[in-house]
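A single structure is presented below for examination.
Chains shown are a subset, placed as in the full complex.
By written order: A, B and C. Residues from 1 in each chain.
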């Protein structure tokens, strides 16, 4: 993310329908975990940028936090403020369910983003990235590339291990590998940050003298992983990224690193959340669909980006 | 003299409240905090008007303060006793997990939700005892002993929960702690009770007196016939049990137990205690001060949220405000003496 | 005539709550030993702290060779040529003896210390003080009070200042050491330096001093008195405003020959003391005489369970105590008034009354809830009985004068009604008037049937108070007998005899040395 002007407006989408015409004023509260890594930072930025597109939307952004207790009180504050809608990316979906329900009961439209509540009544609509799917996509890519050759060594650098989403990604990856008789030989967890990626990778590369495939859950920590790979000058394997940052897409495009592909995990989820919140409050529908009502759940796909299709995705990629 | 603040505070700082009783000094000490809090509230009203001043918002602040508040009260004892505990957050996590395992919840279905409360407090106390024994008898530096507990407890919590968030099914539990008799949330009531009990224990009982002595001059306490080591264990056990209570409160708030609960509580709690006027070097502590410390921090966050500042800006502002508050307090206390 | 070397005029110092100094004048000429007298809390230490730049001054002026000077910080004073030995030892435990001596004016080239240089110089200084046995590389923390006192003196010498201030240097020293000290002071004087000397021991002042100034309640009540031939009674009246009979109270009730209440059976701690046995009957006072470092503190600390005995046993009323357990000693009714008031005795940042009641908390509580009123009253009572000044139970100990802090420690143990009371240097730094009252109290305790053990470096005090005296030298009891059958010189002879029979170097010190 060197280019400071590479701002997130590239992530703002228009539906070129009368839906974008301004309507009744909408106050939306937004709360997300601490932006302690690139993707989460991008999420917030995209949401803010999206809201700026509409002159009828006022967005209240609460302090990003990893303390559920604090995030709950932020939602409580939104309820006190009687906002029209809340776009909520919970630090922990289950933990935020109760308060989200309270908001719904108070007649506020709650949009659940990325980390799912454990009750259908807690949100009007849920926008999800497909974490399990991410793992599957990465695993399938490996299988296809390995062309059935067995005995390939596969390594994995996960994100924050204590998050459910990390568990899902790893599960998807393992399941997909199983299909072609491969398994994860070495696994380390980082913290989604460049530094932690570098640390974890340096140790991993020692632990595994020879690797054929390496999946790294997050492209921001991936910058560190690549640095570590360079420090250890290793290049005998193919690396797959995750989330799909602009840096990584450029690397894939230029094709001069071990990084050959990345699995997109949309950083526009919150932005979409804002869009939907506005539509719902204004009683509009998603005119792109024949369905009149905004659907209850959107699961965004987790496509694999390679040299061949990078150009189609690079413009919507986030600057980590 | 930084050093002196660590070793021999009274050389630079005006003697802070030894107990909350000790006459004008005590007031002078807390006066700074009171003013800081009032200023904060004024800012809140100016910037957010009724959105800040509303009863709902006040209750929101108190609810937020309750959990970390209970931990901070316990922390006040340990720090006054000359120790420190970095493992509080991890203990909260472990307790919340332990109290929400399928096993415990099954028990709760038979014996009522009290079983969950019981096991949470029990686990918390147990961890505290381990800390205390390592420190008092094993002579491990508190910082290291509790750092080790921090790592172990969280790790254990993750293993037990298999990193899954454990949802509480027991309706009785959520109903009881979710209730709001006379419009006051139960967890706020718990916070109030714990604070009162803490104040009484520290300022009106021999236990409290021993705590001051042990923190102020352990050797003198020992020669005066106080069982310093045993008392140290009690102090950490006490903190552990407050962590257990905090875990229960957090469980009721989130309707879950999770290995990620209580992240960074150690910093928040210690900060609240120290800003309250308790000395990290031990021998002086004030429960009332801690209460103010907690309220100041939570109100700060609340005011920020109401004015939706960007997260980064909030961080910067927070830092600056803390320093200003403390400097202000210094001046006032100095004037008073 | 040339102006006096140092002149302090109308010095005023206010502390929150007290006016410590209220217009004090002090004139010091070069080549004299100027003694400063006054009760505990009179303002002596405060005055010299102002002189040393440790405290700022509220009013008044300081003239140096007639020129007005201001000492904003200690550096200024040191630079002018004033070195100070403070009453409360001001050394850094973690640093070596040499490092402490040269702290602030290290021997260094371009910021790089020249340790061998400093060690050599330190050895030379300590030699001058007659304590070559203290190794410059030894960690100061491992020295006893006396050892530290010596180091502070060496540090003052190292500054080769023109005025050297000594605030109660002899408080922790025994007669032997004091002799050494007085010779040092003598050469300093003859070398043209001026010495300001503070002490509560009048006989000492007669020996060392030239002129003296008396302070009372922060005012100069007399100055320019000849130190040698001002009658004691006059001095005491000047200091206290009343007449005090400093003679030791004789016992009134006859000592019943009951079974021993405390019996110590050949306890030993290797390197500190060997095979010490003694009994104390109810109402009896047993005194321990000896030179500093003899290990008397170690002995009674071991009796109290604060140190674990390698061999031997202690029993109270026939019931043996658990070795190395203060708790069991306390339960059996023992009490120890420790030697080092700061490190072992006081919670400095706590109030006077809370310090006094610390050992008796159980007595002032019901079901663990403290009965604050009763506690404060009783503590205040005890404080009055030893005459703690100012008479304010809520004062923070740190703000009390040295002697008054000592009284607080003593009061703690008078309040706790013990069956056996061990007193280590009970009157260290306490003024003449208060001392007499304390002697009376001790006597009353004994008469009421309490068994007492008293350790003191003031041999007359030991002999005067106790029924039986044990003379300790190098960790061995070299004499035991009724205290009226021996006098001070007799005690010293016993000790010296012991010393001659052993190596000249203090064995105790030597052992400590290896440990450090």
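As a working rule, a residue touches a chain if its C-beta (ideal position, glycine included) is under 8 Å from a C-beta of that chain, and two chains touch if they have at least 3 such contacts.
All values reported here derive from a predicted model rather than from experimental measurement.
Colleague: Beyond the single copies shown, what is the real count of each chain in the complex as a whole?
Modeller: A x1, B x2, C x1
The criterion applied here is as follows: only the chains that are shown with their structure count from here on.
Colleague: Testing understanding: with touching defined as stated, what is the shape of the graph linking the protein chains, line, ring, star, complete or other?
Modeller: Basically the chains just string along in a line.
Colleague: Centre to centre, using CA atoms, which chain is the farthest one from subunit B?
Modeller: Farthest by centroid: C.
Colleague: Could you state the distance in Å from the CA-based centre of subunit B to that of subunit C?
Modeller: 43
Colleague: Between subunit A and subunit C, what distance separates the C-alpha centroids? Give it in angstrom.
Modeller: Each chain's C-alpha centroid was found; their separation is 72 Å.
Colleague: Report the inter-centroid distance (CA atoms only) between subunit A and subunit B in whole Å.
Modeller: Taking the average C-alpha coordinate of subunit A and of subunit B, the gap between them is 34 Å.
Colleague: Provide the residue numbers of subunit A that touch subunit B in the complex, in ascending order.
Modeller: Residues in contact with subunit B: 34-35, 44, 59-64, 66-70, 72-74, 76-77, 79-81, 91-98, 118, 161-164, 167.
Colleague: Under the definition above, what is the set of subunit B residues touching subunit A in their complex?
Modeller: 51, 54, 56-57, 60-61, 63-64, 67-68, 158, 163-165, 167, 174, 250, 253-256, 258-261, 263-264, 301-302, 304-306, 308-311, 314
Colleague: For subunit B, which residues are in contact with subunit C within the complex?
Modeller: 9-10, 15, 18, 22-23, 204-210, 212-213, 216-217, 219-227, 283-284, 337
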